Structure formats: structure tokens, C-alpha cells
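I have placed the structure first, in the form of C-alpha cells, so that the comments after it can refer back to it.
Here the complex is missing a single protein chain, while all its other protein chains stay put.
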Amino acid sequence: MALLERAQWYDIARSTEWAPRYVTQDELFPPELSGGEGLPDEIWATYDEPYKISYREYVDIQRQKDAGAYSVKAALERADLYNKADPGWISILKEHYAAVALVEYGASFQEARFVRWSKAPGMRNMATFGMLDEIRHGQIQLFFPHEYVSKDRQFEWSHAAMWSDNWVALGARHFFDDVMMTRDALSTSIFANFSFETGFTNLQFIGLSGDAAKAGDFTFSKLIQSIQSDEARHAQLGTPLLQMLIENGQKEQAQKKIDIAFWRSYRLFTILSGIPMDYYVPLGVREASFKEFMEEWIVTQFMRSLEDLGLSKPWYWDIFLRDISEHHHGQHLGTYSWRPTLWWDPAAGVSPEERDWLEEKYPGWNDTFGKVWDVLIDNMANGRMDRTVPGTLPMVCNVSQLPIVGTPSRTLRDISLVHEGRRYHFASEVDKWIFQDDPERYRHHKNLVDRFLGGDIQPADLGGVLEYMGLGTVGPGGEDAHGFAWLDSYRKQLATAG
Amino acid sequence: MTNSERIIDPVGPVLQSGEVARAVADAAVIDNAGHRVEVRDRGSYVRIEVADGECILRRATIAEELGRPFKMSELELIMPSFVGRIETGSDVFRFFHTFQQPAGAGHEEALS
């Protein structure tokens, strides 16, 4: 085994630069695909990826990762988690797989574009491993939920959701198309690798893994940490690019890319991580609140990495710090109220004990969001189920594609503008800023309400909307995860009062 | 964390709890002598935090703590995240910040 140390041959192996003679540099690396306009040509060869790995090491390590995850799954398959776990936990699995698996496959295209279009040879080399990583994530997160399909047809959404026009899928696709699929290689790396992967995926893939282990789902816990160990490596692709921009007078452009990607990622994760962490994870196994996980992974860890590069907090930092205590509570009320539009069964998470927890983690919750739940619970405890699902659609943000929510009587308001004769609505000042910064990018897209009003959805009623979104055809829609069993304590209160 | 003094400018790996994580934590204490090292247990993962913006991990030290041969690339198997920038050699991993955070500064305003 007289192999050379990696460091002794690595620089030669990744040096794949050459001077094209039959095409121009811009034909080889078209600016709209490669990015980095204004950076000096000689800079690309200096790109030095911080996290290095050889192909030999990669294959060895990835084989071990897969062996670890698959063997845990195989060992626990007979443990019958599906029937033994809390139904709220099963809902987390349904939401996660459908929102994530095919997106991972998309991410392999993102990395493949780096392999071809990045002007930095070191990045092309490392992105090859990133591409393989993401193929693994797509495959493994389709394979793992497959064992549940025969038990519960909502798991079909794991594969189908991203092909549908379900509103959550519309939001996720709009986000990933924006940050991952439709920008030049340099910008995409800052949007997706740096902002999304080193920042937000930690929340879901590490934060939730602790809850998973405590909930007895060691398979999922192992799986998502295994995936994140790939992310921790290839997410490093963006850091040298940021340094290059900053050192060449493009700090403002770098900051703006982060500011856009950070907000868009955050808002998506209010649905993906925020709701499950604070409402679906069984109370007894909650490691921390969504806000606490945000403070650990984003407010502290991610912001420190920004600061270390000489960059600043996003301009909307104050808005963001307020928002992490409220936005996902509104989105939970929305998803629960319009539960027939979901591909999973939402857990209400508002039993008296859970409300105490929410009040402790989010002081004032009972006086704001809790007041809305009082009305919902009163209807449900009294059997007025027809009053618990609204008969109209929510207004939807033209950037995030999520319902426009806010703290009742405090922060809920419409933020809109008219652009070339069309009125656009936004769920925050930041979403509006993102639109205004590049209206050409966003103006043509129609959100669910635009499609409804424009006649794309027929019949133009809730039944038509459900069918348009694939509910009942792709797979069944949502109902209370616990079959309303949590209402018992409220019914007892009613009986005592009566 | 029971220690009342906040650790200054911590960097280091976030590791899946288990045997290797414990060995890395012990190795971190040895390889970063003179710097405060905290191990924060977060259930399924641990944060190994070395103060003052630099954390060195040596293959030989980890192997000694583990009592078996160890390749640095194996660390990736249990490392879903890390704090700081990274340098990845065959014998040493280094986590570091280039910009020294002033004592007492940071993002604690949201944590109070």
C-alpha cells in the first residue's frame, strides 16, 4: 500500500485548465451559464476547495455511509414503526420525503451544471462528487419511504408530489427553480451551496434527527444525518467563490445573493421544519423548539460564517428575528385549516399540555394564534366539522407561494404592488424586495390564486382546486393525524362546564 | 451548558453521537492544549467546540483514543456539519476562523 498521500498529487490531478483554440472562452463558458463576469480570467485556477477528497476516498466513505443507513433500515424494518410510532411522526415522514426526494435529484443537475460550466477547475472536480451525492440522496429517499406505500397511500406522494400542482409543491418548485436551477454556476453555488446547504438544511437534517431518535425512528435519524454528512462536504463549494467576489470588488453582489437565498430558504423551512418541530413531533420527545433550532443553526452558526467572510447580516435582520416567533404558527393554522389540500395528515398539536409548551416557548401565543385555535376547537369539540375548513382560498404570496399569514390583529397585512398592470401580493416586505430587485424573473409566474382567478382551475370551486392539486387522484389528502382524539380533554371541559 | 462563561469564538465539528465522537472529543482536548474545549451533547449529535477560533484534530491522536487505526476521511462518516472553515489533510483536519470575533460579541441578542 505504498500510495502517495493525497496532498502530494492532488494539485496536479485537479489542474484541468487549458486554453481553447477552436472556440472563444465565452463560447466554452457562456457568461449566462458560468457567471463570474468582471472577475479576472486568471482567478479561476486559484480556486481552492476547502474540503478535499479523492475519488478513492469518496467511494470508500460513501459505501460505508450507505451500508450504515441501509443496515439500520433492514434491521428495524420488522419493528413496525408505522403502527407503533405516534401518527404525528408518520406525518413528518410523509411531508419530508415528498418535499425532498425529487428535489435532491434536481440538485444533482445543479451539481452537474457546475461540473460542466464552472470556470474553476477545482470546483468542477469537487462538484463531480456533489453530483454523485445528490443522486444518492434522491435514490435513498425514494427507497426508504417505499416500504410504507403498501401501508398508507399518502406515501405515494414521496415520488409524485413534485410532479403535481399541489400548493406546497408549487412553493417548493418555485423556490428550487429560483435558487438551484435557473442561475449561473457561480450564483447558484452561493444561493444553494452556501446559503441553503450550509445554512438551512442543517435544521431539517440534523435538528430533526434528534427528535427522530427520541421518537424511536432510528432509521430516519440515521438516514438524514448520513445525507447531511455529504452536504457538509459539498456545501463548501460556495465559500471560495464568495472570497473571490469580495476580493474583486463585488462584495455587494455577493451579499445580495445571500440575502435573497437566505430569506427564501427560511420561509420554505417554516413549512418543512417549523410546523413539524413545534406541532407534529410528540411533545415528550421534542429536543427544542423551531425557534431554538433556528437560533442554534442559523442565528449563531450560519451568521458567524458570514461574519468570518467579512459579510453582514441581511438588511432585514430585525424583521427576520421577529418572524421566527410567528410566521410558522400562521402557516400551521393555514395548513391545518385547509388540511384536505395536504398530502399528509397534520397533527394539531394544541392539546392543553401542548399549548402550555407553546406559550412557554413563544410567550403570547395563547393570546394571538391561540385565539384562532379557540374558535377551531370549539367547533370541533361541538361536532361542527363543516365549520372547520374555510370555503375559500387563502391569498398567496407571489414569491414564496405560501399563504399570506401574520399574527392576528398585530402583523397580518397585505403587501402588494402593481407591475405592468398586474397586482402582485407578498407575504413580507422582504418577498416584495426580492420581486422588485428582478421583476423579469418573477413576474410571469402564476400562483395558485392567479390560476384560480384566471380560469385555469375548473370547476372554479374547492372541489376543482383539490382535483387540480392532485388530491384524490395522485393520492389521498389530509385529515387530523390523530383522528381528533386530542379533543377529548376539551370535550371533558365542555361536559364539566355544561 | 452549565459553565457560566460563554466560550469565546468556538469552532469544531458537529458529530453523530457514539464511540468515534467520544474519541474525537478526547483527541480535541489533547490536540488543542491551552484552549478551552466544550462538548455539548444535543442528543443524537454532539458539538465539539474549541475556543479561540481554531480546532486541530490529528489522525494519530484519534487513533490512539479509539485504540484502532483511523483515516481522517472516516470523520466524514459521522460529521453532518461543522463550525468554522475547514482544511482537510490526510493526517490533520483544521477548523478555523480568519476573522477574530471580539470577546462578548456575537449574536446573543436573539438568544436571551
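Read from first to last, the chains carry the letters A and B; within each, the first residue is number 1.
Just so we're on the same page, contacts are C-beta pairs under 8 Å (C-beta built on N, C-alpha and C of every residue); 3 or more make two chains touch, one makes a residue touch a chain.
Here is the rule we use: contacts and distances are computed from a predicted model.
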Expected UniProt protein name for the omitted chain (select from "Toluene-4-monooxygenase system B family protein", "ABC transporter ATP-binding protein", "Formate dehydrogenase iron-sulfur subunit" or "Bifunctional protein PyrR") would be "Toluene-4-monooxygenase system B family protein"
Shown chains contacted by the missing chain are A
Which of A:D374, A:D456 or A:D488 touches the missing chain? It is A:D374
Of A:P31, A:P50, A:G106 or A:P408, the residue that touches the missing chain is A:P408
On subunit A, the omitted chain is touched by residues 329-330, 333-334, 337, 369, 371-372, 374-376, 379, 387-388, 390-395, 403-409, 412-414, 416, 423, 425, 449, 452-453
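The definition used in the following text is that only the chains that are shown with their structure count from here on.
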Distance between the CA centroids of subunit A and subunit B (whole Å) is 27
Touching subunit A in the complex, subunit B uses residues 14, 16, 42-45, 71, 73-74, 76-91, 97-99, 101, 106-107, 109-111
The answer for subunit A against subunit B in the complex is residues 5-7, 50-53, 57, 60-61, 64-65, 68, 202, 205-206, 209-210, 212-214, 221, 225, 228-229, 231-233, 236, 239, 287, 295, 299-301, 303-305, 307-310, 321
